[in-house]
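Got a structure for you, questions after.
A single protein chain has been omitted; all remaining protein chains appear in their positions.
We call the chains A and B, going by the order they appear; numbering starts again at 1 in every chain.
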Amino acid sequence: MLSAADIHVDLAGAPVLRGVSLTARPGGMTVIVGPNGSGKTTLLRALTQDLPCRGAIRLDGDDIAYMPGWRLATRRAVLPQASRIAFPFTVLEIVRLGLMAAGSPPPPGRASDALARVGLAGFEGRFYQELSGGEQQRTQLARVLCQVWEPVGPDGARWLFLDEPVSSLDIGHQIEVMDRMADYAARGGGVIAVMHDLNLTAMYADQVILLAAGRCLAAGPPAEVLTDDLLSRAYGCALRVNTAPPAPATFLLPHMARRVG
Amino acid sequence: MATGSDLSIPFVLTRLLHGLAAALAFLAGAPVAAEPAQRVLSLGGAVTEIVHALGQGERLIARDTTSSYPSAVEVLPDVGYFRALSPEGVLSVDPDLILATEGSGPPETMAVLRAADIPLVMIPEGHDMSAIRAKITVIADALGVPDAGAELAAQVDAALVRAIAAGRSDTPPRVLFILSMQGGRIMAAGSGTAAEGIITLAGGVNAMEGFEGYTQVSDEAILMADPDVILMMERSGDHAADDAQIAAHPVLGRTRAAGAGAIVRQPGLLLLGFGPRTPEAVEALNDAFRKARS
Partner (left out) sequence: MAVADLAGARLRPVAGDRDRRARRVMLALIAVLGAVSVLSLGTGASGTSLWAALGKLARGEEIGLREEVILFDIRLPRLAMGAMVGAALAVSGAVMQGLFRNPLADPGLVGVGAGAGLGAICAIVLGAALPFALGDTLGQYLVPVAAFFGGWATTILLYRLSTSRGRTSVAVMLLGGIALGALAGALSGILIYMADDAQLRDLTFWGLGSLAGATWDKVLVAGPLIALALAATPFLARALNALALGEGPAAHLGIAVQRMKNISILTVAAATGAAVAVSGGIGFVGIVVPHLLRLITGPDHRYLLVNSALLGAALLIAADMIARTVIAPAELPIGIVTATLGGPFFLWILLRNRSLLDL
């Protein structure tokens, strides 16, 4: 179980997070949503120690501030939002970096398996820099998957921290990746993601954390958090859930997507 | 590392060859040196000139970059600038005597040459009459021709005394030596330089004072110095363009020297070498100074 208590973060002297607490359980997906500037990414970065923060973050009861980096690396993997990579690495070489941190030596072909899982089979020899934004994002995801391949390890559940994992993906790949994450959670792993897409959040989240102005506005199952009232307050515009627009407008929901093959 | 015996085969062979050469030279009636040094490496323009003036030019087998007179030495292998010598380069010309101007280096190279057991004679440097005599004496002794050395020293001394006497005047001209004037910035000679030495010998006064060595000087300092004569080294290229540049220079153009057209050029080695040709250099400067006065 991952818990954070009373997290405060100041950036350039201005408070960005003003006391956020949350608890995430393995076996489910926790999704952090909120308008721009509400502190979603800051919260994730605080949880992964990318930003200094006040407040305690515990993994299965241990304060992560006192856990050595190499041990944490065997328990959690972090997918950054956008990644520029120095030097011309191939896709395979990037994915292998995840294996390096995994602890136990992986079976051969693990990197290729990971690539296949994110729909990049056969991309091993391509240069990372020459990929599209979506392909780069999925390459990074494969790397992260390699790092914590088995959702449950000897020390307990493993965790994926994802910052907008599907932001550069088309709807087909969004579904593919989200299914993958849901499957990871279903097999006992923990997943914490920052998302923009409220529909995908509604579909996949087990717990939604709605942030606004650096505070947690609501936390709970999607049906309880994604309501007209809370969303309208958080996003500053009148929103209505579960309401079809009047005809003849076209609208499309990922709920109805079915993966082929 | 260098601990080989003196009786090693190549060493003995070279000694034998040298002995043979000396014997042949004797049979042919040529003067024979007391010392067997027949493969002399000369480092420094003035040193090379002195070796030639002593009539020992044939014993030179290599030279450094600054040795350019007489023209016969230019066909000899060049071991590089005498302050930046490569040890193997020096050894490759296989000298049995090295005459090195004071300041030859780097020290690492000199250490290796000493380790290789090659006789190394340091030639003192200096910018006055006694320095020339000292150089000639040391070189002549090293080459085993002390008599020729004494003769040459006396000859150069006498010529120099004559030249100095001829140049003496009540109103010594103020002379500015310009080493370079790249981009209008003027490098001039201060005290303790060879340039000052030759100016003094020729009966002039160094117009620049208050600093040592060659330094870039300010325009104001030149204006204050107001030289009667500008002295430069001769170089390949268009001297007329140089004169035009001096005339156009905001400060040099206003000096008395530029106004009178008293701009003197002499080959660098002749001027600054302090060797057997120094009397010649003094006479040339005398003439130039006299012209400047008239």
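Rule of thumb we're sticking to: contacts are C-beta pairs under 8 Å (C-beta built on N, C-alpha and C of every residue); 3 or more make two chains touch, one makes a residue touch a chain.
These figures come from a predicted structure and were not determined experimentally.
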Of B:T48, B:T109 or B:N206, the residue touching the omitted chain is B:T109
Had the left-out chain been drawn, it would touch subunit B at residues 1-6, 8-11, 62, 65, 77-81, 83-94, 103, 106-109, 111-112, 115-117, 179, 212-216
Note that subunit A touches the absent chain at residues 48-50, 69-74, 76-78, 80, 83-94, 97-98, 100-101, 124-127, 129, 147
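Going forward, only the chains that are shown with their structure count from here on.
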Here the gap between subunit A and subunit B, centre to centre from mean Cα coordinates and rounded to Å, is 80
